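Heads up, one of the protein chains got dropped from this complex, but the rest are sitting where they should.
This part shows chain A:
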Amino acid sequence: MNVTRGFTGRPRVLPHSPKGVGGAPITGLPPGQYDAGDDWPVLSAEVTPDLTPAEWTFRIDGLVEEPRTWTWKQAHELPGSVYAGDIHCVTSWSKFGVRFGGVSLDAFLDVVRPHGSGTHAVAYSHTGYTTNLPLADLTGGRAWIAWEYDGEPLAAEHGGPARLLVPHLYFWKSAKWIAGLRILDHDEPGFWEQNGYHARGNPWEEQRYSGD
């Protein structure tokens, strides 16, 4: 350990408590993270698109039985679902007790029925942003298409009209302005992953950069 002279840091608020193994919610601060409080930093690398709900669509294709595109209205006909919990950004802020509304990704995947050979997905945005995820991280009630934050429409700079939400991974995996998922039988690095970031990005194992 390389102690920095004279550095004490903020009062220690929360212990690291990566529970969650038996399905219990994971709470607390993952290693190397800090509590951003009421701040919600924006870190997208591209121009925020002017995308209206009427223009928004969401598609799942690739290794699935029935590829399908949903419009805003069709997506809203699926059963609603809420995520209330924490989010963690690789730039080292975490945000506690956030509340997103949308639809569980399971509801979309149940319609398209991924093939048994599908192991990974590339999520892509209406801007062309991409990020890769193991399919297992997108199923089982752990991922959402979210269009509400705190009961309000999701702001454009935070990915509105709708973003992918995979809160148990670093937040760059939760693609803003989500346009679709391509189901693949292999892992294919997305935008940040090609730029040196970790393929999976589990904050509890501090998988920030490839090689971590």
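Note that in this section a contact is a pair of C-beta atoms (placed from the backbone, for glycine too) under 8 Å apart; a residue touches a chain by one contact, two chains touch by 3 or more; residues count from 1.
Heads up, the rule we're going with is that contacts and distances are computed from a predicted model.
Student: Which name from "Urea ABC transporter, permease protein UrtB", "Paraquat-inducible protein A", "Oxidoreductase" or "Xanthine dehydrogenase family protein subunit M" does UniProt give the chain that's left off?
Tutor: Answer from the UniProt record of the missing subunit chain: "Oxidoreductase".
Student: Which of A:Glu65, A:Asp185 or A:Glu205 sits in contact with the chain that's absent?
Tutor: A:Asp185
Student: Per the definition of touch given earlier, which of A:Leu105, A:Val122, A:Leu135 or A:Leu164 contacts the omitted chain?
Tutor: A:Val122
Student: Against the chain that's been left off, what residues of chain A make contact? List them.
Tutor: Residues in contact with the chain left out: 1-10, 12, 31-32, 34, 39, 41-48, 62-63, 91-93, 122, 124-130, 157, 179-180, 182, 184-186, 188, 191-192, 194-196, 208-212.
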